[in-house]
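With one protein chain held back, the other chains of the complex are shown just where they sit.
Think of it as A and B in the order they're written, each chain with its own count starting at 1.
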Amino acid sequence: MSELERLLDTEPVVVTAGIEVLAGALEAQSVEVHRTDWSPPAGGTGAALASLAAAPAVAEANKVAIARLLEVRPHLVDVAAAGEVIPGLTERTFLHAGPPLAWPDASGPMRGALMGAMLYEGFATTPEDAAAKLEAGEVEISPCHHHQATGPMAGVISPSMPVLVVQDPDTGRVAYSTLNEGLGKVLRYGAFAPEVIERLRWMEKVLGPVIGDALRRTGPVDLRSLIAQALQMGDDGHNRNRAGTSLWLRTIGSALIESDAAPVADLSSVYSFIDSNDHFMLNLVMAAGKLIVDAASGVEHSSLVTTMARNGTEFGIRLSGTGDRWFTAPAPIVDGLFLGSFTVDDANPDIGDSAITETIGLGGFAMAASPAIVGFVGGTATGAAQRTLAMYEITMAEHPAFQIPILEFRGTPTGIDAVLVVRTGVRPQINTGVAGKQPGVGMVGAGLVEAPMECFIGAVNALAEGLSEL
Amino acid sequence: MAAQQHPTGKAVSPPSLPAAASRGVQHLVDGPGQPGVLLGVSSNSAWVQAGGHVLVLSGRDAVRLPNGIIVGEPGDAVGSHSGDLCVVGDGCLEIGRVKARVVRWWDPRPTLDAVAPSALAARCADARQRFVCVDDGGLGRSLKSNDPAAVRHAMCALLGRGEGLTPEGDDVLVGLLAGLRLLGPSVGAPGAGGMLAAVAPIILTEAPFRTTALSAALLRHAVAGEVADPVAAFLQALTGKGDLSAVVDALHTMGNTSGVATASGMLLAADFLAEGNTHDGQR
Partner (left out) sequence: MMDSVEVRRGTYHDSVRLMQVSRALQEAQGVKEALVAMATDLNRELLSGMGFDLKAIGATGSNDLILALRAVDEQAVDQARRALEEALVTKARPDFGMLAAPIAHVVGSAAAQATIALISVPGEYAFVEAMDALSHGLDVMVFSDNVPIAKEIVLKEIAGRRGLLVMGPDCGTAIVNGVGLGFANVVQLGPVGIVGAAGTGIQQLCCLLDEAGVGVRHALGTGSRDLSIEVGGSSTLRGLAALDRDPSTEVLIVVSKPPSPEVAARVRAAAQECTTPTVLAYLGEEGVTLEGAAHQALELLGKAPTVYASWPAARGDHRPGVLRGFFSGGSLANEAARLAASALGEISRDEQASGHTIVDYGEDEYTRGRAHPMIDQRLRLQRLEAMVGDPHVGVILLDVVLGHGAHPDPATELAPVIARATAGRAAVVVSLCGTKGDPQDRDRQARLLGEAGASVWLSNAAAARHAISLVDGGGR
């Protein structure tokens, strides 16, 4: 088409941003107008956004980063002892969910979980002893995210714990996550009573080895395929994982039955354990998610969000283009549906690496596929779908495999662009469980939370630094 | 928008919707108010006969016709019943509860660039590869003979031939007439005007009796060089302006086969002109 032909030969269809008078003037001329509800970008990021908009490197970097994010095919291959496979995890260093944390700043559930891990490993004899040792720094703590790992809620990983091993067959890279303990009094909610420790030992001695053996029989399990199917069965991959758990159990069913790695009673108890835990699949999804986001990390100038995680005190994000830098803000308190007589006053600030699901186009970004979630997080089914629709505005792509039937099988909004978050004012939406602030109370409810804008402001400003001044 | 109900139960005048309209119907719309009859409705259009002309009210997703009036939401107009009274004039078209007030006009008559006969012939050949032309009932042959009487005969045979609101035969004629009218000056072919003057009158006289009112109206507009947007785009493409394949795709948006039939007619006109036919059948 020669110069400006489209402009001169087409009936104008106009998108407006700014004063309403001009949009009204177009409508009065019977012109098709699409208004934007524009408002200034958050927190004084105007100059940074202008620099980023002027830099072709950003769009190019994002193309690369999102492509890498979308092409990973995670496979579950094994279960192994954390200390044997996770780099940097030693008897002096335990892992935890969320951005870097110092013991004095840790909230109730996080402290409880770390103390429980100390007891489990035999590094302390009483809870007080455990607390004292952690206080004294005899054991250091480091984010799971720094070690190719993720964990839900407190997300504490110590050497003896069995972990899922997820691998990318194309590159050989691996990522890890713990096995889900179930609900109630569990370590990840900060409980450290003897029954909690018992269960952890059973998971170490029975659950882990049995599943590992089953996996070696079945061969690598394609998690991307399982997740895609689960999504079309009403799961969201974060808070609703019943379909995924069921599919996975089917996948290893025969191998379990045929197993000679353990007595039948153990095999049976493993089956029952998974069967009674609708959230079992969550940890598989999280490990797959870690593999996916790590593949997309480190692309210079990219504004793709590769990490969203909370440690019960702070909410942190990382971008592909700003390396290992965390951008944090106080973790919000979630006000949602509370169980029994619990109220928002019992709630701990947001905690867990499970926001990794939203980072890969699941959870809050796939709620339209999971209307039943509202029974868990509150609200209406249409409201849930509406909120997924809103997320398309802040993401770079529509997932090729994770599709939403009610939206005519449209791919989920995937690949959060920090620049778009700041420009639109639309914050990523996470649906999450809520931990009690007293350690060991367990889950007190569930609800929807939005990632703090402060994190994205910091990230965008940092990304713009280092671009040449216009 | 629905008419507002006054508390006493009487309907008040409906608020007007701003509309864009073709200059092809400006004389009717800007003239004094006169009654019209609703001839029919479809999922997104309604067409009205008034003062011997036919107007089509539709939404923005419809094809822009040379007798079209476009509003954002045709809405209730398409719920009206065939036979309902309408009013045209004083800048407005009123159909039942919908009142369209024209605030902007478009030009249904494209201005075409000049084109050399050889270039035109080449583009016609290219275009013919991109879709299957409809059976022209001998019209092409008669044009080659350059005999106005034969052409008239072939055209009359096509008039009203086929089914639907705009029968296929009429679409071919629209394409031919508009092509002669608009491409003639482009090519500079002296024969175009003469042929058009020789064949158009009989078609215009016969059309109201042989085909639908809407189709007859479109034939009248075609003779005046006033056409639907995809038709204008196709003619532009034949003169080298715009992308032929995109334009052919757009033709398929015109009804079931209308677009292709109209294009077939345009190609007949283009071939006739490219061969340098002169006035009154002399070469």
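One rule holds for everything that comes next: contacts are C-beta pairs under 8 Å (C-beta built on N, C-alpha and C of every residue); 3 or more make two chains touch, one makes a residue touch a chain.
If you're wondering where the values come from, they're calculated on a predicted model, not measured in any experiment.
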Legend entry - Touching partners, among the displayed chains, of the absent chain: A, B
Legend entry - Residue, one of A:L247, A:I274 or A:A385, that touches the chain absent here: A:A385
Legend entry - Options A:L8, A:A102, A:A136 or A:A265, residue touching the unrepresented chain: A:L8
Legend entry - Hidden partner chain, residues of chain A it touches: 1-23, 25-26, 28-29, 31-32, 34-44, 46, 49-50, 53-54, 59, 382, 385-386, 389-390, 392-393, 420, 423-426, 470
Legend entry - Missing-partner contacts on chain B, residue numbers: 23, 103-107, 111-113
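The rule is simple: only the chains that are shown with their structure count from here on.
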Legend entry - Mean-CA-position distance for chain B and chain A (Å): 58
Legend entry - For the chain B and chain A complex, residues of the former touching the latter: 17-20, 60, 64, 70-72, 102-104, 106, 236, 241-243
Legend entry - Contact set on chain A toward chain B in their complex: 1-2, 5, 9, 11, 27-32
